[in-house]
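First the structure, then my questions, so here it is.
Only one protein chain is missing; all other protein chains are in place.
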């Protein structure tokens, strides 16, 4: 296949160029094209109607920022070979290829006990065989095995191009101005010291803004209470579907989904089946489940399709047993389902969030004197806790 | 239902408020919620990956602009009653409720011989019954029967809030800067004279820009050759599905879609079935059709899913019989399908476009001296033809 | 004078309408027109070349946000009379009318010992006489004497429309994305409780973002070290000009400036003279002072005109006497001026900043339960210090 330089309109960055033939081949591959139908933000569009952007678009955007980062580093005389460039681009393009329908929303539900990064890795390995091992270096970088650590850090760290793109893109499409970051300024401040990625000291305010924006995006978008409510509803629908399917009580299901609702997904062949799944498949099933005989799944499905979501109450403290019991009694009075199914309609759980984690690799600042320090040492010591302590919120979902 | 003032984040306008209880009830209705899964621009996201915005979002945006227009007119002492406001808002919210999957793309394919505006009207009438005739005035306005013409013109004319929103929104999400218009300036220039909508003279350049943008958006987005190629592919898939279904050769189809593939849609009940259809249903079927025994539909479906589209050649002249025959022969040499099915893979057609039509209601300019003239009389006479003559392009789609 | 509704293009908000005849008269008045030639951000354009926006534009923008806030409050059934609206608009239009050339930069230098708010007040009183006491209520609101406190709080508090406009506008024109705030969301969250301005609880993240943005704008723009360097240079030039003028050694000075360089500004008539001063007057004098016989002022002026600024070193600790002495010796070796004038070329000082002050009126949050609490009680307690403790930076300016 001969490669033609191609540019793609992106409302976020203006234009994105596909930089090389390998990137072009990856993008053309069905594994990657599938991402066109995987929403980046799950069901956030129930709150932010503009947030219909896809993993496909996010992967292209991350590729664009990776190219910008590489150009910037080269202009600072960091040598990056053509092979390394190609591999870093391939790694970032494929870093999320393992996401299932609605991204994080159904993670652990369709494919149980496997994280999307692990799926991405397996899909990359499958693709590597198909591409005659042209992804070997990309996989090394993705796994953090390549000695030049900064390449892995650009793909996956607390300040990677993945985060730079998703904060920028999610903020753009949701319309939440709180999430705007200076991705271009941050990239201009990147450098490499001892093969590790560092940020030049004068970029410190942009990093603080980045950490703050990330925290605010968690509360305003990713963990918005109505988003949680919608996504929990979808999770519960699938739990019920699995139960019904096990006892042959689920009258409608498409073949691909049946695969994941049954026990089959323990077997070897799941990658190929998974690689055909997308949001549409899930939505279509839920649309039909409105008409199932089982009142539980029918009610839940109608709630989702018509956006008649759970009420939700967030709290800093654990939800009291009294409150839970009251909500449950209220629900049971309506006689919609048998009492033992009430946990599908009234339940509590907990969410938490860190802006910056102390237990994974740090963001390094390159001081003017050449020293490298963790960003937390450099930021005024007073503001460490808001970034490093987990913020935990309890919630109860219920119907009235 | 008690109405709470609600605001919605919109990356295009910042915030959209739901102005009254009727609007709120319409938005909550399943007819309207369905639009969350109908892409505004059909398959344009195959070219512009950001163009995943929905009819739902467009309807909300049009509602916002309608409110802005009403506020502007009231500030110019045009009396508009609460009932008229409510009705105009309802009419614009519902103006596109009759769109099927992928909007214009499958129009006339799923529902044959019926335009989406007629479907919208039937759905509005059905909803009117449900809402105890609270939509009667809205329907009058929608149909152009209400004596105060400007209200209909705001909903549907050559300068309505529908167009103001879609040009702005399509340009925003596709990233095509050529489509940017000054919707806010145009709204500030609106006025009413003899119950007809007029634009104040000083807004003339904004109108010219609006007409130019609309023309450029046609060529760059709506009639982009790759978009035509993708949408024609989907149309051909459905034509083949219908043929196969007629002879019981289509092994997979979801129940809703089967309804429309068969002759059933001639019967009365189609509105209820139609009101459950969305993009996901269509995509899911096409996904499975990749594996049909019929090579024709399987090939076409794989082409769409993997974005391996028709090649397309546009021309000012009719495509020559020689060229068509050559492409057909080239295709047949590959022995994919029987010769009589080659028209699914090689075919020609024509598209056309007007920026401004002389045969439907004009855009009126209110001169400083109080006179009202058609915008074409006011714009420098030299530039009439580019706006009023149809531009016709012939094309051939083919596979290699 | 008859009032015509007038709209003004603003790249920040799209369009600004002048809402009433009094506002129109104020804007037409020479006091207000003078602000066209007063840069909002002093000499920040030496660092951010787009930051040439004026106090004129900022005052119009603040007027726009005041109208938006009033509309929002009215939609929440807070009664605001036509007279109160007019007065609040007048007060915000005139709140900064007392700024002199380059805004804060020369505050206390041209007019010694008088704050710009006091000058604004005196100019408002002078204008009130001219306008037959139509500004009396505006002045009451401005001074905080009017019983409905929220009107004053909209004009001047820790969350007033002044700040909402300047953060938005300064961020827009400088291109510093870190300063972007959700001014529109904040306004939609405003409410009034017991005649005090409050923010509804769901606006809490926007307030946190607002406080963070303000803090970052201080470090990245308002107190950017190169901006301090430029502005200190201009201050030193004026100190020297005053010294020279006192001994009749300043050969060039325009009449208006001479008034302020001499002792005349102690007398009554200064308001009329001040009302003619602008940036151009100052720049013109500095341009000529490059050619003064006095080497001190000539050198300083050439430094400013050619942007050959002081070097500056910021530090968390007081600058050591050793460092100061070393810089001074280095400078004296160049024999540019007499040793006793070296403090014009080498000097140290301190800057500080609060994001939120505990000692002035608080930002009140209206909880869902109807309670009103200070924003700091509501925000996670952990992050109080970064907002409430002064951050103090020492610096030394020097030449090499």
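Assorted remarks:
Letters A, B and C mark the chains as written, and numbering starts fresh at 1 in each.
Operating definition for what follows: a residue touches a chain if its C-beta (ideal position, glycine included) is under 8 Å from a C-beta of that chain, and two chains touch if they have at least 3 such contacts.
The structure presented is a predicted model; accordingly, all values stated were derived computationally and were not measured.
Within the whole complex, touches from the chain that is not shown fall on A, B, C. Shown as candidates are C:17, C:126, C:287 or C:353; the residue that touches the absent chain is C:287.
Across C:103, C:158 or C:174, the residue that sits in touch with the chain not pictured is C:174.
Mapped onto chain B, contacts with the missing chain fall at residues 176-178, 180-182, 185, 205-206, 208-209, 212, 216, 219-220, 380, 382-383, 385-386, 389, 391.
Seen from chain C, the chain kept out of the figure touches residues 8-12, 14, 28, 30, 33, 36-37, 45-50, 52-54, 56-57, 60, 172-176, 254-256, 276, 278-281, 283-284, 287-288, 305-307.
By the touch rule set out above, chain A reaches the unshown chain at residues 5, 7, 14-15, 75, 184-185, 188.
The criterion applied here is as follows: only the chains that are shown with their structure count from here on.
Relative to the C-alpha centre of chain B, the farthest chain centre belongs to C. Chain A and chain C, compared by their mean Cα positions, are separated by 43 Å. The mean-CA centres of chain A and chain B are about 31 angstrom from one another, to the nearest whole unit. In chain B, the residues that reach two or more other chains under the touch definition are 14.
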